[in-house]
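A single protein chain has been omitted; all remaining protein chains appear in their positions.
Our next item is subunit A:
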Amino acid sequence: MCPEQIIELMHEYLDEELDPEKNLILRDHLKKCKECETIFNELKKTDAFVKGITHMQAPPNFTANVLARLPKEKKKVWMQR
């Protein structure tokens, strides 16, 4: 089993926080270690899957429904609660 640090570097890579020096360490290691290469590929796939989720839109009438639920009283009244 590879050092935890290598896995950590993979996450830093995905967070776009990996500096060039560490990037080199990661790349070097991946060339030598099949197991880590697999994990790295799976992490990249996971990253792409989660990123690939379509953006959602609020249901119709959302804004109107929120406005309908706003307190009717004057703001002075509800600030005193």
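Here, a contact is a pair of C-beta atoms (placed from the backbone, for glycine too) under 8 Å apart; a residue touches a chain by one contact, two chains touch by 3 or more; residues count from 1.
To be clear about the criterion, contacts and distances are computed from a predicted model.
Enquirer: What does the UniProt entry say the missing chain is called, choosing from "RNA polymerase sigma factor", "Methanol-cobalamin methyltransferase B subunit", "Roadblock/LAMTOR2 domain-containing protein" or "(2Fe-2S)-binding protein"?
Expert: This omitted chain is identified in its UniProt record as "RNA polymerase sigma factor".
Enquirer: Even though one chain is hidden, which residues of subunit A still touch it in the full complex?
Expert: Listed in rising order, the touching residues are 7-8, 11, 14-15, 17, 39, 42-43, 45-47, 49-59, 62-63, 65-67, 69-71, 74-75, 78-79.
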